[in-house]
Each structure stands twice: as structure tokens, then as C-alpha cells.
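Take this structure, written in C-alpha cells, and hold onto it; I'll ask about it next.
Other chains dropped; remaining ones untouched in position.
Chain naming follows the written order as A and B, and within any one chain the residues start at number 1.
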Amino acid sequence: MEIMQVEGPMVCTRRVDGLRDIGMRVLRDSAGNQVVAVDPVGARPGNWVFTSSGSAARYAAGDFRILTDLTVAGIIDFWDADTGQ
Amino acid sequence: MEIMQVEGPMVCTRRVDGLRDIGMRVLRDSAGNQVVAVDPVGARPGNWVFTSSGSAARYAAGDFRILTDLTVAGIIDFWDADTGQ
């Protein structure tokens, strides 16, 4: 699982059926890239989270048929990005 | 899911059977590389989209037997590539 920071919600009016009612977030990964994840745990902007990718992301979303390839799996307590602790 | 921009259609007369009737797009990813995706949502050149990869891409294409590993999952509203918002 990778460690990322939440930037904010993803606004998207037109998407495939499998994602209709799921909250999505824009995250920033360790390389500085922005990616999109579904969020079943309710993370807020600024939170440090860890994410599950691949087929595990569909399990993490609570429904294996959901099309996500990246899901927020948990919010990390006490994370300092500078020291990595 | 990754954020990419649509460049245009992909023209390909000879391909494996599993892709025969599906619209394909050339996209550019955040690293500047061109990749190919199936597009069930009808994105246009210039649109910012987010994509689903891996086995989720087959779910997103609406038929798990389709061989794609990258599918356009939605069109992003109000995306500014420079600010990332």
C-alpha cells in the first residue's frame, strides 16, 4: 500500500455506471503526482492515508464489482511527511 | 485512477477479437507518455479524464471479458492542468 495525502474531492458529472454513488478524492502520491481514489473511510483534505491498488482496491471499496483501481484503505495517525514518521 | 488528457482517436485495422467494436482513444498521462484506452463514456480531444487500470479496466468497459488494461472511467469537470484543480 502507498502513502498519500488527500487534496480534495473529485467533481465528475459523467462517469461509468460502476462508480455512480461512491465518494472520490484527489490524492497526491510520493512522487508528487495527482491520482484519483474512491474513499470508503471518509478522509479529509490534508489527511495522510494509505491506499490499496489493483484488484485489492475493489475489495477495499466493499464491493468487488466496483471498477476502482485505487481505494483509501485507512487514515494514518501521527504522520510527519518530512521525517516519514 | 490516473488523470489524463484525451489526444484523439486510435486508428487500428488489425487487432485481437476482444476489442473489435470498442472505441479507443490515445491519451497523454502525467509523465507525458501516450497510452491507449477504451472509452465507454465518449470523451473528446482535450477533455481531462480519469482512467481505471488493471482488471478493473475490464469491469469499467462493461464486459469483464474485454481485454483492455486501461479504460476511461469518467470526464473531470473543471480541471486546470497547471494548478491541478
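Here is the rule we go by: contacts are C-beta pairs under 8 Å (C-beta built on N, C-alpha and C of every residue); 3 or more make two chains touch, one makes a residue touch a chain.
A quick note: this is a predicted structure, and the numbers were derived from the prediction, not measured.
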Next item on the list: Going from the 2 copies shown, figure out how many the entire complex holds in this file.
Entry: 5
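Here is the rule we go by: only the chains that are shown with their structure count from here on.
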Checklist line | Separation of chain A from chain B, taking each centre as the mean of its C-alpha atoms, in whole Å | finding: 20
Notebook entry, point to check: Once bound in the complex, which stretches of chain A touch chain B?
Noted result: 7-8, 10-19, 26, 33-37, 53-55, 57-58, 65-70
Margin query: Per the contact definition, I'd like the list of chain B residues that touch chain A in the complex.
Written below: 1-3, 30, 40-41, 50, 52-57, 59-60, 62, 71, 73-78, 84-85
